[in-house]
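Every protein chain except one is present and positioned as in the full complex.
Order of writing sets the chain letters: A, B and C. Residues in each chain are counted from 1.
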Amino acid sequence: MDIFDFSDGREGYYGEYGGVFLPEILHATIEELLSCFRECKSDPKFWQDYVALLQGYSGRPTPVTYLENLSRELGGAQIYVKREDLNHTGSHKINNVMGQGLLCQRLGKKRVIAETGAGQHGFATATMAAKFGFECKIYMGAVDVARQRPNVFWMENLGAEVIAVEDGQQTLKDAINECMRDWVTNMADTHYILGTACGPHPFPEMVSWFQSIIGIEAREQIVNQTGRLPDRVYACVGGGSNAMGIFQGFFDDNNVELIGCEAGGHGVGSYMHAARLAYDDASVGVAQGFKTYFLQNDEGNMNKTHSVAAGLDYIGINPIFAHLWEQGKVRFEAATDMEVKEALRLTMRTEGLIPALESTHAFVTALKEAPSMGKDEIILINQSGRGDKDIFTIADALDDAKWKSFIGGKADQYRGEES
Amino acid sequence: MDIFDFSDGREGYYGEYGGVFLPEILHATIEELLSCFRECKSDPKFWQDYVALLQGYSGRPTPVTYLENLSRELGGAQIYVKREDLNHTGSHKINNVMGQGLLCQRLGKKRVIAETGAGQHGFATATMAAKFGFECKIYMGAVDVARQRPNVFWMENLGAEVIAVEDGQQTLKDAINECMRDWVTNMADTHYILGTACGPHPFPEMVSWFQSIIGIEAREQIVNQTGRLPDRVYACVGGGSNAMGIFQGFFDDNNVELIGCEAGGHGVGSYMHAARLAYDDASVGVAQGFKTYFLQNDEGNMNKTHSVAAGLDYIGINPIFAHLWEQGKVRFEAATDMEVKEALRLTMRTEGLIPALESTHAFVTALKEAPSMGKDEIILINQSGRGDKDIFTIADALDDAKWKSFIGGKADQYRGEES
Amino acid sequence: MGLESYIAERKQKKDLLVMAHVVCGYPSFEDNLQELEIMAEAGVDLVELQFPFSEPSADGPLFVRANEESLKSGTSVDQCFEFMAKVSARFPFKLLMMGYYNTVFKMGEARFIERLVQAGGVGYILPDLPVEEAGNLYALSEQAAVEPIILMTPTSSHKRLAQLGAASRGMVYVVARKGVTGSKTDMGDDVVALIERCRQHTDVPVGVGFGVSSKRDMDFLRGHADLAIVGTAALKTWEQSGADGLRTFFAELLA
Partner (left out) sequence: MGLESYIAERKQKKDLLVMAHVVCGYPSFEDNLQELEIMAEAGVDLVELQFPFSEPSADGPLFVRANEESLKSGTSVDQCFEFMAKVSARFPFKLLMMGYYNTVFKMGEARFIERLVQAGGVGYILPDLPVEEAGNLYALSEQAAVEPIILMTPTSSHKRLAQLGAASRGMVYVVARKGVTGSKTDMGDDVVALIERCRQHTDVPVGVGFGVSSKRDMDFLRGHADLAIVGTAALKTWEQSGADGLRTFFAELLA
């Protein structure tokens, strides 16, 4: 299956989803980007350089780890984890960013902008910009700036300017709008490093292509380690880049079931979640440059979303998944905030892994399904990132008294210094 | 050169340094440990298992990254970095800990204890204990608990009990004493996972052996990447485990200069540092189970030490280095707190790397020496860990106003919840 | 009467028409009415009524906030159409719907055109709907005799302008500079050259917008453009100095 073969359908469309819905002023920029991307994609040297860069800088290939303890405790399927958390900057986001960095070099642009939700994409972009010598501006919803301060701190120290976006819900979608506004002004010297497999064509395809390195590695690794293909592959889905990344390794394997795990937030019916496909609340619309399922009201205005994981808290699903879901090729489930907390606790204590809150959504679903599977069945989870960045959120979520009193003490110390 | 061939000298001695100076009650335990270790060391299968474990769980081999920008800016030697920061839990400490975990399994013990300074070793140990299913207690000086709270938070969430040691200077050495006290009581079922290449024999040898994986990989990688050996290799030295780890790859290469970088703290003459060999303030003594250079007064009581990097803030140098230094085989330099802050800033902005404060000491010395070296010369720095864990210290050091106001806001939020 | 002939008719009396802009429901529909009253008095020729949207990514800060506030106060699409109907009944100028494509998409393109016609609108501006995606909507528009206003920009290639020109009807909207609405444009040779380039590819009247804010800009555009499009500057004036201010603003602009 080549979902990126548009020769039969319309360029940039996956079924009826995708496309380019942008102000006319960006038309030329998108054309330029698309042709540069086509050049890169058809140039084997580009991919080699890309892989070499990630090997040397980010520690790829990341391993696949067997979770012996959890598999035994749950008594069902054998559980394996693809360790994107071991990447430089702590998540899969670096893959896409390094790829777009190389592409930006080819475009001859000297400045990059990016939106970020959890801050991981911003962190990765700031890192790439430092390495490539690009000027860098990161747009981040003010709410996210507040809950992901450690990432903001690192971005700034890496030399990026971080703009807290005060519009709208002050989260990821608003940061994307703000990026668009920057881009329509500065496209001549600026490349927009979109952080996930959403947005106008060619972003979904391009980000998916860079992230496909996850699935290429993972397929080979799991086959080497277990002698066979997994029965199910789980990945969390914000914009869908890590999930597209790992799923692409298995698109041609008909017996491998692919499960996308969305943010269930407060659960079904709460309207405080970001489950576009797993729940029934989303409908098709056009926003942020593309057509897909959005959490929106009848008039097409976006609803408030919520997740304990800032990186999943997005209104739209990537257009490729909207299509694959309708085709029955990818199943969608949601994990609630509560379930995420429990699974995180369990994974930390049982395996010594600290998945990012985003990634933990994939663990929730996998751990729920593993017990009813056979001992000879194999599960692969994509651990898209590490939880270090979430210390404030996790400490809050687990209501850690010592952490709180530590923070109180620190605050007092700082106030003391001031006066 | 095989420094661990004791057939000519005394077992566990490096020149006149090393040995076992422990209460008689531990004699049998140390004998048992030594014989188990000898078994493991002579069993090629053990090493294979060890390497496989680290590959699958911690992402080894870690890459060697070329710092193109810094090399160009400094205009001297070509700078390469061994990326121990990409390990699971964020530092080289995991190597030793996983090795000792396997050994502990062989010993048939079910409980582990460890001291920790920066918290990296405790974090790694708690992680290993979760994975191996050991009960785990971590001793940490109360001062270090205060300055490394994020690591404490993770240790606890990984299921370890963390004890804040209130004795003495409330730092690393006091945590070691407390471990000894636990060990003399519970040795029957407890293995003491010492975190660095210090302490009584066979710890310096054993920790060095596990860490030698760094040097084995690094030598091969740098030769593959550059076609030759490096001219100089730099590593920071707390207890000396990461430095021993990388240096062992080059002990037989006479033209490779090895440079250990100690904590210069407030500088020469300040008596607020932990430079045992680079400065003139240490003398030979016996404490914490072994003989080496300690920062102590004339009567043999230990002096207060200081470093911006909790993991380097240790009174004694490992006995192997004491010997190699006297033999002129390893040069020692110190980096001050101020220099560390500058080098960290530079490395973040120029290369997108965030070395741990400990590792940054090696960067300081390397960056100081690189400009006066030839463009055809090669430098290899061991980046022993990542700086994420240091966010509070770095934010303090860089006096980051936004961070401080964020912490103030968090504290207010927590206080609000209470009332 | 179609948009193009309306413009032609008005142009017989003055050489540069003015299109103004109102965000429906911001600060309130009552305020909107007052603004429109002033515009009508001043002799404005065309008005865009912006239907607020939650993701106004082509708008600058002032309109972003206006969209947001309007939605917060409960503005619905129904209200916007009702308002349009009322306004078109009451004032001499013609009305365009301005908004984002999702508003149209969600209600259905056919229904949108139907309601637009019912409310008396003569066209629409959807900045995030490129011509490639607009085939069906344009066909429906043609049947209903309402005009899709196509945007031409400084970054459009000749080839692209040809394509846009071929699809253009009623008028084209020439975007005077890169960026979003709301900041000042340096009117100069660039803008003139751009208008010339656009005219090579279309015969419909040319409006120029983005940053038009003063009599000077009007004088500059006269002879080059058919319409000057005034957006942010008017809203800023209304916010800062109310009805009197706005009256003065348009008086000076149209003097």
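Operating definition for what follows: a contact is a pair of C-beta atoms (placed from the backbone, for glycine too) under 8 Å apart; a residue touches a chain by one contact, two chains touch by 3 or more.
Not measured: the values here are computed from a predicted model.
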So which of the visible chains would the left-out chain be touching? B
Which of these, B:Gln288, B:Ser307 or B:Thr360, touches the one chain of the complex that we don't see? B:Gln288
Taking the full complex into account, find the residue in B:Gly15, B:Gly76, B:Gly168 or B:Gly267 that is in contact with the omitted chain. B:Gly168
Contacting the left-out chain in the complete assembly, out of B:Val143, B:Met187, B:Ile222 or B:Ala263: B:Met187
Selected from B:Thr89, B:Asn177 or B:Gln383 as touching the chain missing from the view: B:Asn177
Against the hidden chain, subunit B presents residues 19-29, 167-168, 173, 176-177, 180-181, 184-188, 283-289, 291, 296, 298-302
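Definition applied: only the chains that are shown with their structure count from here on.
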In angstrom, rounded to a whole number, how far apart do the mean CA points of subunit B and subunit C lie? 66
Roughly how far is subunit A from subunit C, going centre to centre by Cα mean, in whole Å? 38
So, in whole Å, the Cα centroid of subunit A is separated from that of subunit B by 34
Where in subunit C do residues touch two or more other chains at once? none
Can you tell me which residues of subunit B touch two or more of the remaining chains? none
